[in-house]
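Of the protein chains in this complex, all but one are displayed in their positions.
Up next is chain A:
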Amino acid sequence: MTHQTHAYHMVNPSPWPLTGALSAFLLTSGLIMWFHFYYTLLLATGLLASAMTMFQWWRDVVREGTYQGHHTPPVQKGLRYGMVLFIISEIFFFAGFFWAFYHSSLAPTPQTGGHWPPTGILPLNPMEVPLLNTAVLLASGVTITWAHHSLMEANRKESAQALLMTIALGAYFTYLQMSEYSETSFTISDGIYGSTFFMATGFHGLHVIIGTTFLATCYIRQQMYHFTSSHHFGFEAAAWYWHFVDVVWLFLYISIYWWGS
């Protein structure tokens, strides 16, 4: 008898962990070659290789779950734990940048002029585009919840519409933030203000792009009938990630844009 007698998933051997690790090597050494020698070939290869690895690895997870039926309840539980732990690790990642911001802004040194924002820095008006960005992300939190409930009620048309709206709002946020970046009177090299501002908001923006991509993948899968009204963990993982991105923005807005101006 060759069939397993347990509910867990014994994964086929896969080359993607290896190609992922090699891509990471190319990315890191590629960054060094770019920073120090203006040489971009290694970095470009690393970016392409990591994108291909991610595409194929996650394509295989979809195949294993949706097409091969390996995502039994205990397996799904493990996937849920995994996503939660990953998001917690990302919270710690952002905690570092917030620590750096509060370290410098709570007790401004003589080098900044003894106050925050430092002398010479003209911060963005928190009541203009940043406030719009807040509204956009909060609205996207509503639309994704609507999409989820529609999905659970097997309402295909509404869940697709709501998901599309969420993606559009995410793209709109990215567009607004990019235009704000071109409007700032300060750059990343303008002292500690510039560093903390762009590192924190920059990584947040990257996570918005990642989240939007995840949502777009969910939209395609929804159109291909991958989700059922009771089993759609991929969508739930994307929704959790999206809410996390929204919450990070709220902290950013209140700390850096509002209190820090």
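The criterion applied here is as follows: a residue touches a chain if its C-beta (ideal position, glycine included) is under 8 Å from a C-beta of that chain, and two chains touch if they have at least 3 such contacts; residues count from 1.
The rule we apply is simple: contacts and distances are computed from a predicted model.
Asks: For the chain that is missing from this picture, which UniProt protein name fits: "Ammonium transporter", "Cytochrome c oxidase subunit 7A2, mitochondrial", "Trafficking protein particle complex subunit 9" or "Eukaryotic translation initiation factor 3 subunit L"?
Replies: "Cytochrome c oxidase subunit 7A2, mitochondrial"
Asks: Can you say which of A:Ala49, A:Leu169 or A:Ile192 touches the chain missing from this structure?
Replies: The single option touching the absent chain is A:Ala49.
Asks: So that we can see where the missing chain sits, which residues of chain A does it touch?
Replies: Chain A touches the chain not shown through residues 12-16, 18-19, 22-23, 25-26, 29-30, 33, 37, 42, 45-46, 48-49, 52-53, 56, 60, 63-64, 66-69, 223-226.
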